[in-house]
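All protein chains but one are shown in place.
So, chain A:
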């Protein structure tokens, strides 16, 4: 009399184990066909957080951020700090694009040039500090082998370059080591002082070269426009 229920109990127990296992397998397989735990990753927007161009800041005139899309090898982005505008032009023999009437610096990928300005590299990593005495400013140089417009022949040693002015000091804001593949990128983290031809001084720091999605060529530049009084000090220290 007692054996029968026990057998039935064992049978039910075994059945419930099978059912639980099968359910577990079914649930696991159905829920995980394309993977699991997606939530542990971030899905940022592809562009910069606040769009491109000059970003609004507390002090609208003296300091702020400017974000540019410099992913295209065949484009210059001209930045005008006085009017807070950016302008993009095509590079190439067929291009009729001309530089805008007013601009201060221009960026191509990680390369830079200035509108007749000169640049010095400081040891500072915070904007707005006085320029140390004895700083050396470097003007642009004319190059035929720095502004790469077509990398597709790189492995065969056939990179195409555009002839252009180039500021070697400001371009140090990001070191791109192409001796190995993929290239290694290192931000200098330093502040660069641009002495414009009209006497204005602007402090620049490249704070990022990637957008939130990690795509390289999206530049975030922090700037600080020195007030006239400070500019006087700067000029006194660096005639």
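Simple rule for what comes next: a residue touches a chain if its C-beta (ideal position, glycine included) is under 8 Å from a C-beta of that chain, and two chains touch if they have at least 3 such contacts; residues count from 1.
Everything below uses one rule, namely that contacts and distances are computed from a predicted model.
A.B. asks: When you check the chain that is not on display against UniProt, which of "General L-amino acid transport system permease protein", "TonB-dependent receptor", "ATP synthase subunit b" or "Ribose import ATP-binding protein RbsA" does it turn out to be?
C.D. replies: Result for the unshown chain: "TonB-dependent receptor".
A.B. asks: Of A:44, A:132, A:199 or A:227, which sits in contact with the chain we cannot see?
C.D. replies: Answering carefully, the residue with contact to the hidden chain is A:44.
A.B. asks: So which of A:57, A:83, A:125 or A:152 would be touching the chain we can't see?
C.D. replies: If we include the chain that is not displayed, A:152 is the one touching it.
A.B. asks: Residues of chain A in contact with the chain that isn't shown?
C.D. replies: The missing chain touches chain A at positions 14, 17, 21, 24-25, 28-29, 32-37, 40-44, 73, 151-152, 154-156, 180-187, 207-210, 212-214.
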